[in-house]
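Below is the structure I would like to discuss, written out as structure tokens.
One protein chain omitted, others in place.
To keep things simple, chains are lettered A and B as they appear, and every chain counts its residues starting from 1.
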Amino acid sequence: MARALAILALLLLGWTAPLNAAPEGTMTWGLHVTLASRWLDPAETEALITPFMVLYAIHDALVKPMPAGPNTPSLAESWSVSKDGLTYEFVLRKLATFHNGDPVSADDVKFSFDRYKGAAAKLLKDKVREVQVVDARRVRFHLKEPWPDFMTFYGTSASGAAWIVPRKYVEKVGDDGFKKAPVGAGPYRVVSFTPGVELVMEAFDGYWRKTPSVKRLVFRSIPEEATRAAALKNGEVDIVYLLSGPIAEDVRRTPSLQLVPSQPPAVFWLEFLDQWDPKSPWHDRRVRLAASLAIDRQAVNQAETLGFSRPTGSIIPRAFEYALSFDPPPYDPRRAKQLLVEAGYPNGFDAGDFYPFPPYTSMGEAVAGYLQALGIRTRIQTMERATFLTAWREKKFKGLVMGITGAAGNAATRLEAYVTNGGIYAYGVVPEVEDLFQRQAREQDRARRETLLHQIQKILHERVMHAPIYELAFIWGVGPRVEESGADLIKGHAYSAPYEDLRLRKQ
Amino acid sequence: MKGYILRRLGYSLVSLFLLSVTIFLFVRVTGDPAVLLVEPGASKDDLEMIRQQFGLDQPLPVQYGSFITSLLRGDFGQSFYYRTPVLELYLSRLPHSLLLAGAAMVFSLVVGIPTGIIAAVRVNRWWDSVGKIFALLGLSMPSFWVGLLMILFFSVYLGWLPSSGSGTLLHLVMPAIALGWVFAAAHMRLTRSSMLEVLGSEYVKLARLKGLPEALVISKHAFKNALIPVLTLAGINLVIMVNVAVVVETVFAWPGVGRLLYEGIAFRDFPVVQATVLLGGAMIVIVNLLVDILYAVIDPRIRY
Partner (left out) sequence: MNDSRSATLTLAWRLAAFRTEGFPVIPTAIIVTVALVAIFADALAPYNPELGTLGDRFRPPAWQAGGSEKYLLGTDHLGRDVLSRLIFGARVSMIVGFTAVIVAGFIGTVLGIISGYLGRWVDQVIMRLTDTWLALPALTFAIFLAAIVGPSVNNIIIILAAVYWTRYARVIRGEVLSVKERDFVRLAVVAGCSKWTIMRRHILPNVVNSAIVLGTLQLGVVIITEAALSFLGVGVPPPQPAWGLMLADGKKGLMAGYWWLTVLPGSCIMLMVLSANLLGDWLRVKFDPQLRQL
């Protein structure tokens, strides 16, 4: 019995020992983006997934996407909704503290929400009547009217409103001071930051969830893809983001390196801008379908992302709430040709300009090549991203756009931007879709709302309003020292996370 | 003389004013920064909010007015992308740029001056050709290609040098070569013509007549005098290097002002672009001014 107990104790010790071990080693990233100071402050989180790369390390949220699910309680140990859907209550964790030792209190939650000015700030503040501090560990959000999407916006990466900053400290140092020396409640604290260049962080041993295993994290901006890959091969960095084509192939061929895809909610599709013009060939559904069938999605996928992306038949990512998934249209050049003949274009036609989303020019060229093979002639127009997005939004394009977006949200938010009257990129709207969209926005019942949203997606699919291509795989290169890179632990998150779960190999 | 300098100073200010208007308009007509700070599918509200925060909803003359008035107070504004004061960003990058430009200059002079002398003195046709072609090669290859080839060879294949970033002297080697090589040919050309001129001058002829050995004539008498215009050009080029290092800085992830500017343009970060272009322009204008004044002092016949 005593022996058994001893073995049990040993086992337990053996289990817990690695968890309690002091953090060791350094993990270094070669980033594709330029590190911005604003990412250090959750209040400035824009509608982009990128800031969360930094937020997950330095800060923590009441509720955030975690391996366990999209609304996993973090600084809050639990949350609940009142029956009428008007009140959301969060109970804070006892042990949670900021890097400076202050406990995370309900007051900080209210303060963080009030000063929040990032993505969806206006929406959230329009819907929330009051944030009530019940006691030090209890906070209530009172809504003006029931809003089924509250947790979609508050508790996911659609906004940074639930990420908590220490009130006392922020009031002491001010907004600019906070960005220079941020203090958060996350697993890592900032050691040094050079804007645009490098961010160095060190494990915070007071983190409530667990003590991180890796002592230091270093983020370095390396904008040129070939240089990033070289730094990885050379052992200067352990993880690099955004590899593609032959560079990714080379990493895959290198025995010591690993190629890891993550799946952010980003879909590529071909947008037929001229379909609303009755005189355009694209007005004919058969022509649109022909174009869609002429694209060999799997071959493009192979060339661009080594087959890691997932061809799709919908512009809504499969992982989104309320998404209705469709199989990718098959590659069928013969049927495509036949459809084109039926539509009255046996010799094809001149379709004008083709705008691929920058910088995905080579993919655009491949897609345009398939259309050309069908007889649909286009001219590729490369642009800088700023010019492209401005022109698209101001509706100055004619012809075809190959678009992509990775905006967080659900099927409804994604549909809004591209197919409704309120959508900034919608060149035309089907009245029926608009009507259904308005109805779902008022619908409180989840199941009924889903039916409405599915109906919209069916209409889009049947009308072939777009030619969806694939859900983009975001490809990383991972070096030999890394045991756990944190890829795809959190569903739909493009970057390493949660950082406290990362591990280096024992030397 | 004084009047001349004052007039030139006035012209420089006019140039800088024109530059400020040009860049202010350029950066604004080519794209909306708000669309770059959010995912393409983000909502209208979010876009509007960003525009309000940046004051982009104001009419252009108002925006320009507030830009100039804060500029006169020495305030370059807050970066849209970084959300920190632009001047702070610029000053944190400038030392890296100067370091890179300095190292690149050393390399370009080490290549340019000897090849230029050899070309002028014509000691040996073969060496002349080799030197000339080597100096011209830097000008003949796109620097991003030179940079990537070097990374491939020295970092990935040999493992001698770090591929990117900054920090140690080793980090400096490849970017300095990639940048400096481009300028080697200019320095070679000027060294050559300047040497030829000096070698044809009276006092060098005199030195030769005195029977001094040719090597001594070249090294002592000619070289010293021929060096002056070369160093003047080097001074101008140093400033130009700071401003044209964009491609090299991008390839090697070197944290200089060139990359700051390029990324500023890519993100339509108006304050960053305005500040870097104006400060860079000011540097060029000032150096040109100094050179003109210098020439006016040396050669009183010049009056513009």
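We adopt the following convention: a residue touches a chain if its C-beta (ideal position, glycine included) is under 8 Å from a C-beta of that chain, and two chains touch if they have at least 3 such contacts.
Remember, predicted model here, so these are calculated numbers, not experimental data.
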Exercise. For the chain left off this view, which of B:71, B:121, B:196 or B:212 is in contact with it?
Worked result: B:196
For this session: From the listed residues A:151, A:218 or A:303, report the one that touches the chain absent from this view.
Result: A:303
For this session: Sort through A:78, A:382, A:421 or A:444 and give me the one touching the missing partner chain.
Result: A:382
Problem set entry | Sole contact to the chain not displayed, among A:239, A:368, A:465 or A:494 | A:368
For this session: Can you work out which residue in B:93, B:132 or B:221 touches the chain that's missing from view?
Result: B:132
Seminar exercise, completed: Where subunit A meets the chain that is not shown, the residues are 225-226, 229-230, 233, 244-247, 249-250, 253, 296, 299-300, 302-303, 358-359, 361-362, 365-366, 368-369, 372, 379-384, 386-387
Exercise. At which residues does subunit B meet the chain that is not included here?
Worked result: 11-12, 14-16, 18-19, 22-23, 26-27, 29-31, 132-133, 136-137, 139-145, 148-149, 152, 156, 185, 189-190, 193-194, 196-197, 229, 240, 243-244, 246-247, 250, 261-262, 265, 277, 280-282, 284-285, 288
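Keep this in mind: only the chains that are shown with their structure count from here on.
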Exercise. So how far apart, in whole Å, are subunit A and subunit B when each is placed at the average of its C-alpha atoms?
Worked result: 39
For this session: In the complex, go through subunit A and note every residue touching subunit B.
Result: 34, 36-38, 41, 44, 46-49, 117, 119-123, 176, 179-180, 194-198, 220-224, 226-227, 230-231, 233-234, 236, 357, 384-387, 389-390, 392-393, 403-409, 413-414, 416-418, 422, 424-425
Problem set entry | subunit B residues within the subunit A interface of the complex | 30-33, 35-50, 53, 81-85, 89, 92-93, 148, 151-152, 155-156, 159, 162-166, 250-253, 255, 259-260, 263, 266-268
